[in-house]
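Here is the structure we will look at.
For this view, one protein chain was removed and the others were kept in their places.
Chain naming follows the written order as A and B, and within any one chain the residues start at number 1.
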Amino acid sequence: MHISDGVLPLPVLAAGWAATVGLAAWTLRGIEGEDLPRTAVMTAVFFVASLIHVPLGPTSVHLILNGLVGVILGGAAFPAILLGLVLQAVLFQHGGLTTIGVNAVMMGLPALAVSHLFRFGRRSLPGRTVLLGFFAGASCTLLSGCLLALFLATAGAAFFPAAKLALIAHLPVMLIEGGVTTGTVNFLLRVEPKLLGELK
Amino acid sequence: MTTDHLLYGAERSSLHRMDERLKLTGFALLLIAMSLLQTPVAALAACGLAAGAVVFARLPVVLVLRRTGGVALFLSTFFLILPFSHPGGSRAGVQEALVIVLKGIAMVLTIFPMFWTAPLHRSLKALAGLRLPQRLVTLLLLTFRYVQTYEMRLAQLRISLQARGFRFRRNLETLRMIGGVVGLLLLRSFEQTERIYQAMLCRGYGKKGGIAEGFPPVSISDGCRFAFLFLLSLLLVAFDLHLRGWG
Partner (left out) sequence: MNSVIQTKGLSYRYGKGRMALEKIDLSIREGETVALIGANGAGKSTLLLLLRGILDAGEGEIVIHGRGLPRRGKIEALAGEVGLVVQDPDDQLFSSTVFDDVAFGAVNFGLPRDEVEARVKRALAAVGLSGFEERIPHHLSGGEKRRVSLATVYAMEPSILLLDEPTSHLDPKARLEVIRLIRDFPGTRVIATHDFELILKVASRVILLHEGKIAADGPPVSIVTDEKLLREKDLAMPLVVRYLMALESGDHAALHAHEHEHVYDYHSRDGKTERRILRHSHPHAHEDDRDHGHEHENQ
C-alpha cells in the first residue's frame, strides 16, 4: 500500500520528506563495512520478493514485507525501505516520487517498531518465534495502514471515508503478510537462525 | 520487468544527452509545481506538458500509457468516494477527484522523461553529484545491481517449484511456501554478501569508499534546458493561481 503522486498537499509531502531525511540520516550512520553490501543485497531480495503477487479474492496483491524487513535488518530496515521505494517509483512508477517521504515514513516507521518488538519478543517468549513472525508481519501492515489513513485524513475532511476504506483494505493484507512472514521465519529458524534479529 | 527502462536509455533525443544532475533537478521542480495545482484545467495542462515531454523524448508510448493507465485506474476510486464525502457537495467532490486523477497522471508521465532517458546507474550517480550522501547512493547502485541477479534467481526457483507440482492456491500453506522461498533467497543473499565484501576488500574498498565519479562542467545548452523546465514550472503554478482568481 502506498500513497500516489498527486493526492496529498505539499505541506504534508514536505513533512514526510523532512521526517524521512532525519530517519535516514540516523539509521544510515550504523551501516558500515560489511553491513553496506549486506543491506544492499538483502534489500534487492526484499524488492524482488515484493514483486510476487498473491491471489486475494477475485484479484491479487503484491507483497509488502516491511515487517519481515524489520525482523531481519533491524535499524537498516529504514534505508532498505527507502531504497525499495526509490527503485519502485523509478522502474515501475509505483508510489510516485514526491510521495517517497510520506511512503517511507508510512512503511519504514512500523518496520523499525516491529524490529524492536520482535527482538524483545524473542527474548521474553523463547520458543514462540514463528508466532512472533506472524505477529510481526501482520502488525506492521496494520500500523502502516493506520499511518496511511492518518496521512489521507490530512488532505481534508472529504478524505475521511477514503482513509477508512484504505484501513479496511489492509485487513486481508495483514493475513497475507503474517502468513508469508511466518513462512520465512520458520524457514530461517531451522536453517540459519542468526538471520533472525541478530543483524544490526 | 526491472530491465524495461534499459531499452530506452540509448540516445534518442536531446533529453538523453542532457546532464543528469540538471535533468533530475529540473524535472523535480516540475513535479513540485504539479503537486501544488488545485484546478482541473491547470492539471490538464500539466498532463499535456508531461505527455509532450514523453513524445519529445521518443519514449515507447504504449508502455507509458499502460503504466499510466494503471495509476489512473487506481486513483479513479476517488470518483466513487469524494463526490459523497466532500463538504462542498458532490460537484466539488467530482472536481477534487478530477484534479487528483489528472495530477497523478501528469506526475507519473513526468517520471518517464526524467528517468528513462539515461541508463539508471547514471541517474543514480547524478544523485551523488547533487550532494546526496555517498553511502545512500552506493547502497542504491549495489541494490539495483543485485535486483537483476535475484530477479533471475527467483524466476529459477519458481520454475523448479512448478516443475515439482507447486501451484498458487488461496490458502495458508501457499503463503508459508512463498515465505520459505523468500527465506531461501535471503539466506543466499546473506552468504553472497560475505563474498562480495571480500571481493570489495581485495580491491581496496574502504580507503576512499564508494563511487568516485567526475562530473563535467555544465554546458550552456543544458543550462538553457534547465531554465526552460524551471520556467515551465513557474508558468504552471502561475496559470493555476490565475484560474483560482489570484489575478
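Worth pointing out:
One rule holds for everything that comes next: a contact is a pair of C-beta atoms (placed from the backbone, for glycine too) under 8 Å apart; a residue touches a chain by one contact, two chains touch by 3 or more.
Nothing here was measured: the structure is a model prediction, and the numbers come from that model.
Put simply, the missing chain touches B once the whole complex is considered.
When you scan B:Pro87, B:Gly165 or B:Gly204 for touch with the missing chain, the hit is B:Gly204. Of the candidate positions B:Leu30, B:Ile178, B:Ile196 or B:Leu229, contact with the hidden chain is made by B:Ile196.
When the missing chain is restored to the complex, the residue among B:Thr77, B:Gln134 or B:Gln148 that touches it is B:Gln148. Listed by residue number, the positions of subunit B touching the unshown chain are 6, 119-121, 124, 141-142, 144-146, 148-149, 192, 195-196, 198-208, 211-212, 214.
Here is the rule we go by: only the chains that are shown with their structure count from here on.
Mean C-alpha position of subunit A lies 19 Å from that of subunit B.
Those residues of subunit B whose C-beta lies close enough to touch subunit A in the complex are 1-2, 4-5, 28, 31-32, 34-36, 67-68, 71, 74-75, 77-78, 81-82, 84-88, 93, 96, 100-108, 111-112, 114-115, 120, 123, 133, 135-136, 138-140, 142-147, 149-151, 154, 168-170, 172, 174-180, 182-187, 189-190, 192-194, 196-197, 200, 206.
Residue ranges of subunit A in contact with subunit B, taken from their complex: 4-10, 13, 24-25, 28, 31, 33-34, 36-45, 47-49, 51-52, 54-56, 63, 65, 68, 72, 79, 82-83, 86-87, 89-93, 96-98, 157-162, 165, 176, 179-188, 191-192, 195.
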